[in-house]
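The other protein chains are all here in position, but one chain of the complex has been omitted.
To keep things simple, chains are lettered A, B and C as they appear, and every chain counts its residues starting from 1.
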Amino acid sequence: MNAPADNGPDLTLIGAFRHWTPVSLRFSDQDSMGHINNVSYAAYVEQARVAFLDDFLRVEGGGDIGYILASVNIDYRREMHFPGSVDIGSRLMRIGTKSITTAYGLFKDGENVATAGSVNVFYDAEAGKTVSIPDNLRKILEQELTKG
Amino acid sequence: MNAPADNGPDLTLIGAFRHWTPVSLRFSDQDSMGHINNVSYAAYVEQARVAFLDDFLRVEGGGDIGYILASVNIDYRREMHFPGSVDIGSRLMRIGTKSITTAYGLFKDGENVATAGSVNVFYDAEAGKTVSIPDNLRKILEQELTKG
Amino acid sequence: MNAPADNGPDLTLIGAFRHWTPVSLRFSDQDSMGHINNVSYAAYVEQARVAFLDDFLRVEGGGDIGYILASVNIDYRREMHFPGSVDIGSRLMRIGTKSITTAYGLFKDGENVATAGSVNVFYDAEAGKTVSIPDNLRKILEQELTKG
Partner (left out) sequence: MNAPADNGPDLTLIGAFRHWTPVSLRFSDQDSMGHINNVSYAAYVEQARVAFLDDFLRVEGGGDIGYILASVNIDYRREMHFPGSVDIGSRLMRIGTKSITTAYGLFKDGENVATAGSVNVFYDAEAGKTVSIPDNLRKILEQELTKG
């Protein structure tokens, strides 16, 4: 179901990720089923995505190029419960002309609870339109992709 | 406990309010106790506060004066459950030099579930400091206070 | 990107849906980009999913069979802003042995802002395992699928 994982690394494994973001679970993240609500997983994925992408864009140095979120998909694999924290692994999956695909693995106490994918499109807010990935950023992204 | 109500109208009564804001309850608003989580009540109060204050500031016409939130207090009186919606009544309680106090009553299916109070301070974002309520806005607020 | 839509109806059109769920947008749904945060879209989709599935399960009458969420995917097509409400259209896309696939279209002021898909698996909470869709529920679901 999780398209980005189809021909790639097994996102349910900790070893698939080099970049990690921890997020503390909140009591209010749990729903009436007594487990963490599915919507909160989307917030955890966002937390990891923002940290991961900001790392690249900070390196890049260009303040002009932003990115918008085109899609998110989440596969729920296990229930998760408060309290504690969730560790989200992030990795780059694909570099397009104007977009990048990233993938995520969510782990609680070392156990995979979900995997996710996301597509972001580069965007010139001033011009109000999507833009091709600039060459210097593309080089950095390609290097990252090589590292896996 | 709810200070603004001490010498004022009974905020648990529908009749105490002339301004109303409905908010749909969300499945994810419920917590593991099987009822709407207390944090969501703060979002409902904010929804009513923004609608209520924006009405005055829109009338006033001045785009320069903003307001910041100084305090919120909520008294939880009854459990509330998804699905459905909550109706929040809003009213002005007090006009200070730089601030206003507002009060709220939250009702589900005609039954009071919570009351709340809030203090907002007028603020000049450009100058980065709190400001006195301008005369034309004060007149509008005093009129509102008279109506009760 | 939105798999359920690939060979099916155009989920960006209001006409693709017969079941509707309105959800009021909240001030706190907006993020620092000044638009509704992507995580809130997941809450809107959940709102529609719960209303849609509960309709079928209520018809069915069986209190024993629950369902768990296996996956969610959301395609973000347009920015959305507070205030107002979002109308989510829901439809059944596919009936599996143990699971169903549903699809969603999110509209603000008649304009499509996102589409989404979801897979739910039927689950016997007492036995702690996934179960085949019971015959009487399957009949109801097949009827719904025919209506489109």
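One rule holds in what follows: a contact is a pair of C-beta atoms (placed from the backbone, for glycine too) under 8 Å apart; a residue touches a chain by one contact, two chains touch by 3 or more.
Since we're looking at a predicted model, the values are computed, not measured.
Colleague: One chain isn't shown here. Among A:A51, A:I95 or A:L141, which residue touches it?
Modeller: If we include the chain that is not displayed, A:A51 is the one touching it.
Colleague: Among A:S28, A:S71 or A:T101, which residue is in contact with the omitted chain in the full complex?
Modeller: A:S28
Colleague: For the chain left off this view, which of B:L57, B:A70 or B:I95 is in contact with it?
Modeller: Considering all chains, including the one not shown, the answer is B:A70.
Colleague: For chain B, which residues touch the unseen chain?
Modeller: With respect to the unshown chain, the touching residues of chain B are 1-3, 37-39, 42-43, 46, 68-76, 119.
Colleague: Please output the residues of chain C touching the missing chain, sorted low to high.
Modeller: That gives, for chain C, the contact residues 27-28, 30-35, 37, 39-40, 82.
Colleague: Of the residues in chain A, which ones touch the absent chain?
Modeller: 22-24, 26-28, 43, 46-47, 50-51, 83, 85
The working rule: only the chains that are shown with their structure count from here on.
Colleague: Could you check if the interface between copies chain A and chain B is built from the same residues on both sides, meaning over half shared, or from different ones?
Modeller: same
Colleague: Identify the chain pair joined by the greatest number of C-beta pairs in contact.
Modeller: The largest set of C-beta contacts joins the chains A-C.
Colleague: Measuring between Cα centroids, which chain is at the maximum distance from chain B?
Modeller: A
Colleague: Write the angle of the rotation needed to overlay chain B on chain C, where the fit uses Cα atoms and the result is rounded to the nearest 5°.
Modeller: 180
Colleague: Closest chain to the protein CA centroid?
Modeller: If one averages C-alpha positions chain by chain, the most central is C.
Colleague: Counting in whole Å, what is the centre-to-centre distance of chain A and chain C, each centre being its mean C-alpha position?
Modeller: Chain centres of chain A and chain C, defined by C-alpha means, are spaced 23 Å apart.
Colleague: Roughly how far is chain B from chain C, centre to centre by C-alpha average, rounded to an integer in Å?
Modeller: Once rounded, the distance between the two centres reads 33 Å.
Colleague: Taking each residue of chain C in turn, which ones touch at least two of the other chains?
Modeller: Answer for chain C, listing residues that touch two or more other chains: 43, 46.
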